[in-house]
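Missing here is one protein chain; the remaining ones are kept as they sit in the complex.
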Amino acid sequence: MPRMKAAVFVEKNRIVLEDRPIPDVGPTDALIRVTTTTICGTDIHILKGQFPVAKGLIVGHEPVGVVEKLGSQVKGYREGQRVIAGAITPSGHSYACLCGCSSQDGPGTQHGYTAMGGWKLGNTIDGCQAEYVLVPDAMVNLSPIPDGLTDDEVLMCPDIMSTGFSASERGKVRIGDTVVVFALGPIGLCAVAGARLKGATTIIGVDTIPARQAVARKLGASHIVDFKAGDPVQQIMELTDGRGVDVAIEALGTQSTFESALRVLRPGGTLSSLGVYSNDLKVPLDAFSAGLGDKTIVTTLCPGGKERMRRLLEVVASGRADLKPLVTHHYKLDDIEAAYDLFANQRDGVMKISITP
Amino acid sequence: MPRMKAAVFVEKNRIVLEDRPIPDVGPTDALIRVTTTTICGTDIHILKGQFPVAKGLIVGHEPVGVVEKLGSQVKGYREGQRVIAGAITPSGHSYACLCGCSSQDGPGTQHGYTAMGGWKLGNTIDGCQAEYVLVPDAMVNLSPIPDGLTDDEVLMCPDIMSTGFSASERGKVRIGDTVVVFALGPIGLCAVAGARLKGATTIIGVDTIPARQAVARKLGASHIVDFKAGDPVQQIMELTDGRGVDVAIEALGTQSTFESALRVLRPGGTLSSLGVYSNDLKVPLDAFSAGLGDKTIVTTLCPGGKERMRRLLEVVASGRADLKPLVTHHYKLDDIEAAYDLFANQRDGVMKISITP
Amino acid sequence: MPRMKAAVFVEKNRIVLEDRPIPDVGPTDALIRVTTTTICGTDIHILKGQFPVAKGLIVGHEPVGVVEKLGSQVKGYREGQRVIAGAITPSGHSYACLCGCSSQDGPGTQHGYTAMGGWKLGNTIDGCQAEYVLVPDAMVNLSPIPDGLTDDEVLMCPDIMSTGFSASERGKVRIGDTVVVFALGPIGLCAVAGARLKGATTIIGVDTIPARQAVARKLGASHIVDFKAGDPVQQIMELTDGRGVDVAIEALGTQSTFESALRVLRPGGTLSSLGVYSNDLKVPLDAFSAGLGDKTIVTTLCPGGKERMRRLLEVVASGRADLKPLVTHHYKLDDIEAAYDLFANQRDGVMKISITP
Partner (left out) sequence: MPRMKAAVFVEKNRIVLEDRPIPDVGPTDALIRVTTTTICGTDIHILKGQFPVAKGLIVGHEPVGVVEKLGSQVKGYREGQRVIAGAITPSGHSYACLCGCSSQDGPGTQHGYTAMGGWKLGNTIDGCQAEYVLVPDAMVNLSPIPDGLTDDEVLMCPDIMSTGFSASERGKVRIGDTVVVFALGPIGLCAVAGARLKGATTIIGVDTIPARQAVARKLGASHIVDFKAGDPVQQIMELTDGRGVDVAIEALGTQSTFESALRVLRPGGTLSSLGVYSNDLKVPLDAFSAGLGDKTIVTTLCPGGKERMRRLLEVVASGRADLKPLVTHHYKLDDIEAAYDLFANQRDGVMKISITP
């Protein structure tokens, strides 16, 4: 039986490269030879034991690769084709999928919903920080890469670009809106690009790291608020002449960014939350206008599926958003443990690491 | 100068009937002779000092009456015409109004938004628990009463019907949805009727008072959950075979109902909040799926304006929702202090009190 | 090889009962033993050669039945289970499906769209006017029938209820809307019920046949316009005091109903078209306000898929719409040729015929 190398969650604080069998291909699967992948902040949560997965699981959910083998029922693709799949791989047939909510796909439930159930790769099934990965429901999830695009150019599509853009989509950003993005990590930076793509004209990025501020400006931020230079709420209210913002995007997952986002919202505005929270949240009565401010809080898990990926690949191909500056480092799969160390400790200005088997 | 009787907030725990001048009519106002009005839960918050208003303010925001005098700029109405105005009386010209957010009308601000700014009657200007009330921006706010409808039949339109219905409108209830309504007070009962009007097929009402349960069933509740008979979250999850609800309506304003509403939401569902909260809220991490459950929380202040009122009057006229059972008591304006006592103490099965000057 | 009886399109004006092999079950299919089905207006178009299908095709697209055999990949169902499938059976994996447009599923196209491509049964694959029918992509399309519902009660779900309701859904009917439905055949009657379910308060049905008018009233029509009693446009404008309607539903497929629907629309209103047209349409310049009236024309093909069916079954189970009066006749499959003759000639007040193998 042929073997491959794969990054495996062994136990808390240990993700190691192991030797594993290359998986068998079921009728609706596709086996992808991974050519590039990357590490996500969520993988660090897994590493640290903050997000529970089964011991022995291959991690990783951002695959770029080549079709190695197609299941017997999979049509419309060919072996050797360059493809991506989303971090979220919905089945296409659950009630959740058919209700427009495919990230909450409910495999195994009769009613069809499971919280985060669409996130399978590197969560509930083996992921793609490996030489090969099995993509389930391949006809729903494989998206061909347009000619002329490099792996690095499309590497953000499966997760952070889809997630980041969704903030403005779900927040219903309109032409002429004022949008703030709290935290300019990779997802926040994609959220800046997404706000720009949807027609926001004032985009305020909140972060203190100069390199991130600089990338934010390139991606469309018109203003930067450094939270170390003063209360960010006050700074944002001043920037908006006391009006507040139409859409506030939370891209970190903390009480303080969540609360600030709610405070700078104009009445009737939308807080679009992307962060992965680790604790209960508090909604301050005044920031919430006692429930009478017509405010909306919307949370979004990365949209997946091949149609989503196709659209994001079009964004890259059209040059409408250039996310290459997010790829700050390149590692071989053999060195993935070092890559985890770099990323987990956020050294050396790392944003995203391109990892090639 | 002609005088009138009016219920005035004197100080905490004192709303008393006083003698007041009938107000002058400005160019865009209408003076309405009040024929029927009612007391709202919010008025009790005012009475108890929980919601601050100026001392000396005439309270009340649910007017049914007759046009007594029109401002010089007001066209399209005639004196003697039977009309209602919404509890919320937007100006029609603020940026908030023109942005589809007229309940957050910003009188006096340059940017055009004030939290709850559309609520003026009995909040920032004199209200309608009086013989006469001045309706501002009359051309935006006066809605003629269709022939054949009694005052009591239309008395719910200005506030609780508009508020209650908005829960399902803002929650985007679809045909075949499962909806739960937490707390079957007057607003919750209207929310039940609204869920039915929008096409929900399973409507679960949560309350422990038999009279309210009975009215809820009449208005469209298919199931009743008595929170004293067991954990309501568990009961609702059982009723829905573990799936949860599409839309959960909070109609009370407490941590426990808010939290339960979030817990029974299916992934991707919407918590539509109507309650007036008195404290900070906690969002439990698990109920919120750590921010990854595609859940939405939407809050709504009663929609106002004459187009809204016209539509609600059509609902009454068409017989699509019969809210008369909510009017449990009738008082004269002269006895309004007794009415407040009854309502504040929720004695005698009171839901809404019809008050006639 | 076991055989079955099936209604087959032989050539123009000839649909006959034939003996056919019971089909083999592929991995993602389900074989359904049909217990009840019906004839649709579209089948008559097929019969008359107005809508082209392959000679030898088994017709029919409204199946109620029992699971006889499940494909090897089909999970979540059991043999013997009572189910329906929609007239439209999307694959769940085309770009059209994943873009929220599953009725235009594009089987066989690389880009994923085919006009009407989701309609397969009795159109591009064998249909259900037979003892058995193969439902493709069974996990996307099979919907269990709730306990206690009869075949006749759910027989409208697969097509006309789904189609009829979609008019108000796609037309975005709001609480308090005025809606007109042109032509009160089975689809128009379902459109009346759908308008009511979405909160319309004035529902005007246009037809001249008393039996249909009577059913329309039962299903929610507040007014009936008999087009033989005078120009329907004029009658509707009078009923609405010159305002026109918010949403006009076309449920026949002729120039005259389409044009009248456009003429009675208020500025900013929506013409929601369900009809199957047989000729080019003319859009009169004045009725279209020269393109400046903010009018919308939306066309809809019957929504399918198991989530859609589940919701419609909930409507039936909840008693929110009682469409049993539409079933005016019962025939055996053996007599289906007579049933076609009755239906094609619209004799004997026929609306829908329940056909049982």
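First chain written, first letter: the chains are A, B and C, and each begins at residue 1.
Here is the rule we go by: a contact is a pair of C-beta atoms (placed from the backbone, for glycine too) under 8 Å apart; a residue touches a chain by one contact, two chains touch by 3 or more.
Keep in mind that this is a model prediction, so the values were computed, not measured.
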Displayed chains contacted by the hidden chain, counting the whole assembly: A, B, C
Touch criterion as defined above, residue of A:75, A:320 or A:347 at the omitted chain: A:320
Identified contact with the non-displayed chain, of C:213, C:296 or C:328: C:296
Residues from chain C at the interface with the omitted partner, ascending: 96, 99-101, 103-104, 106, 109-117, 119, 240-244, 253, 266-268, 273-285, 288-301
Absent-chain interface as seen on chain A, which is shown: 165, 169, 174-177, 194, 197-199, 201-202, 222, 310-312, 314-315, 317-318, 320
For chain B, residues in touch with the removed chain: 27-28, 72-73, 76, 91-93, 95, 97-100, 102, 110, 112, 137, 139-140, 305-308, 310
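Just so we're on the same page, only the chains that are shown with their structure count from here on.
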Intercentroid distance (Cα basis), chain C paired with chain B, Å: 39
Multi-chain contact sites of chain B, meaning residues that touch two or more partners: none
